[in-house]
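Here the complex is missing one protein chain, while the rest keep their positions.
Read from first to last, the chains carry the letters A, B and C; within each, the first residue is number 1.
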Amino acid sequence: MTDKYILLATCSDKVGITALITDVIAQHQSNILHLDHFTEYDDSQNAEGQLYLRLEFEKIESLKDDLENTLTKHQINYNLFDNQHKTKIGLFVSKEDHAFNEILLRVNRNELPAEIVCVVSNHENNRQFAETLNIPFYYVPNTEDKEVVENKILKICSENHVELIVLAKYMQILSDHFVNHYPNQIINIHHSFLPSFIGANPYKQAWHRGVKLVGATSHYVTSDLDEGPIIDQDVIRINHRYNVQDLRKIGRHVESSVLAQAVEYHVLHKVIVTANHKTVVFT
Amino acid sequence: MTDKYILLATCSDKVGITALITDVIAQHQSNILHLDHFTEYDDSQNAEGQLYLRLEFEKIESLKDDLENTLTKHQINYNLFDNQHKTKIGLFVSKEDHAFNEILLRVNRNELPAEIVCVVSNHENNRQFAETLNIPFYYVPNTEDKEVVENKILKICSENHVELIVLAKYMQILSDHFVNHYPNQIINIHHSFLPSFIGANPYKQAWHRGVKLVGATSHYVTSDLDEGPIIDQDVIRINHRYNVQDLRKIGRHVESSVLAQAVEYHVLHKVIVTANHKTVVFT
Amino acid sequence: MTDKYILLATCSDKVGITALITDVIAQHQSNILHLDHFTEYDDSQNAEGQLYLRLEFEKIESLKDDLENTLTKHQINYNLFDNQHKTKIGLFVSKEDHAFNEILLRVNRNELPAEIVCVVSNHENNRQFAETLNIPFYYVPNTEDKEVVENKILKICSENHVELIVLAKYMQILSDHFVNHYPNQIINIHHSFLPSFIGANPYKQAWHRGVKLVGATSHYVTSDLDEGPIIDQDVIRINHRYNVQDLRKIGRHVESSVLAQAVEYHVLHKVIVTANHKTVVFT
Partner (left out) sequence: MTDKYILLATCSDKVGITALITDVIAQHQSNILHLDHFTEYDDSQNAEGQLYLRLEFEKIESLKDDLENTLTKHQINYNLFDNQHKTKIGLFVSKEDHAFNEILLRVNRNELPAEIVCVVSNHENNRQFAETLNIPFYYVPNTEDKEVVENKILKICSENHVELIVLAKYMQILSDHFVNHYPNQIINIHHSFLPSFIGANPYKQAWHRGVKLVGATSHYVTSDLDEGPIIDQDVIRINHRYNVQDLRKIGRHVESSVLAQAVEYHVLHKVIVTANHKTVVFT
């Protein structure tokens, strides 16, 4: 694999932005490997557009300063990533193991360019599997005040240099204080096809409504519960024979794959959260 | 195709019901071609179950009375259909033509054992296509009181011996009075994956929420708007590039296919509405 | 969960078979929980049909002999299962871990009514994970003659009372001698949408052909390689950006889920292999 830089950038749309950026890259003899470009207009299509860009290009050390200066000078918001750096993940889990194992195993299989630097759980039952893969496991029970618990966890994340928190069925609502430490850096899996069945017990709600598909939604966590920007969704067909327990069981498979897909998009630097709380996912 | 009877039956579950029915059929030397059987327990699994049955068997004239007597005697609710009878459909449409054409063409292609006996519309634009296929087209504009309009339509349906009303984007809310004339005999297509985006403008709602899939839901119409028993649902993947207009466009395809699928299930006598306002669909 | 019997039965179709069976069940006061019925005619529809039946009914000890006598007397082939018995699985794996882990974890999570009684591998790398879950791991390298190796494995399976062999990417072709020991009791996952890309390196073949979906196929193993009865298939959408390595990676997910689905169908006794080498899967 070539060493490369990945650039995510956004600004108000105007003539010449792409030329500006690609010129700098070309001047340094770096080859562009991928470029994707999206301009969003609001619904009325009257307003000025917002430009979202993703580029992959050969890593040439000399170009970094030049590129960053150009982007800054033109007031373009950006993140520049080096594809040799693996995103450091803090994996949070409660009792259920399915989404947790899916993430662990995909990382272990090198399917995701990421490193799980710590597992945080309010139960002990997933310790063994984490430790089998030599990943530090932190047991932080909910036996104290939420503030105390969260501060312990923030400290763990900080000490482990966590860059992305993955809630693999963590089942605890994080405070705004916590969430603000990791803006657009916490991914959750919600066990329904949002915005259907918001709130508790979505599979029971789904059974009562008699839906013919159940789904799952992965999203960034914001202070607004179940309202964070959606990264990915998928559904699976069911029929009248599925009782609530069957829905939970089949739901696990779609939860696991939808969460893993969102984590993959994030660690490959394919996602930008837009001004209107949605995501651009450059697939 | 063999001449056959199709039986849909439901009763409180108890020992021996299936034996009872299959015995009568066997005594008349009729071969069973299909039998499907579903018992639903309520969520708590404490209560008595409810049995739902579907049978296809060779049509032997002599067995009909015997079977109906047995079913009645044992307080089994049932409908007995003859597969040579084509369901008479009243097809309702407003301006948009996609779901309307899908149903017309599938019937015309003999994919559905049904006959469209009348088209009812509050616009004239779909007249030509209906008349090309020699189907009577009734223009009933919304220029009068809803009650007057509905009575006109009920008369049209009655005169044409309509057995199933298909709302192929009819876009009018039917009164309880109307709906009660056709219990579980009116199928609607809702342009969202219910219960997401209930109410007006679901594609605009979907765009604002940033969902990654859009869907459609076909359901029986009850007096409770958007809450009727769901017959079928499907979704289609979208991405950030889809604006509201694009969602409407791609949505049409899933609306057409989900409505047609529901109509197919109904006219093949594969659907039973359960006591708790859901459907059993014997696929 | 109710104790129940599950009956799979097949015979030449004739009048009265279902009545015959359900009568015996009713006489013993056992309630039928599920009944599904399929008659297959050959393509020309001239010939006599073949009947395939699946029943679930309450376990009443007294009815077993009576039922078996009736089935035997009427020359109906059958298997009668007790739902309290968990199928004993021998899980075979080579180096790759994805399908192997999927099966292990689903069984461990009690999603499948099965017990993995042994793992057989020609590599050591999956030992740790098996032993973490306290499952005996047998390392049987391919360093000896195939016949010697297979006899060792047959002995392991026999000693562990294996009832189903699951080839979770075992990557070895089993001899007819071996296969004949487990007729319709060995499930394999093939990494393509059969019959596309039979033979070696299907993902490379798929890349060269430029397909837009890749798939996987789970099937019973017969002496005819890649031609065994198909149990389940699924596909996943790809695009021109996927190179051969990407296809292998995404293919793993569909391989895992399609294999697990087939194993689920088998251990729930939902599959019958037909006379013409296909499967009836009562979903």
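The rule we apply is simple: a residue touches a chain if its C-beta (ideal position, glycine included) is under 8 Å from a C-beta of that chain, and two chains touch if they have at least 3 such contacts.
Just so we're clear, the structure is a prediction, and the values are computed from it rather than from any experiment.
In the complete complex, the hidden chain is touched by one of C:K14, C:H161, C:H177 or C:K212, namely C:K212. Residue A:I32 is the one among A:I32, A:L154 or A:I250 that touches the chain not shown. Within the whole complex, the absent chain has one touching residue among B:N83, B:N101, B:Q172 or B:T274, and that is B:N101.
Contact between subunit C and the unshown chain involves residues 38, 40-41, 43, 45, 193-197, 204, 207-213, 215, 229-235, 239-241, 243-244, 274, 276-281, 283.
Although one chain is hidden here, its contacts on subunit B can still be listed: residues 97-98, 101, 105, 109, 111, 128-129, 132, 249, 252-253, 257. Where subunit A meets the missing chain, the touching residues are 13-20, 22-23, 25-26, 29-39.
The definition used in the following text is that only the chains that are shown with their structure count from here on.
Set against the Cα centre of subunit B, the chain with the most distant centre is A. Rounded to whole angstrom units, the spacing between the C-alpha centres of subunit A and subunit B is 41.
Chain geometry summary: the mean Cα position of subunit A and that of subunit C are 36 Å apart. Listed for subunit C are no residues, as none touches two or more other chains.
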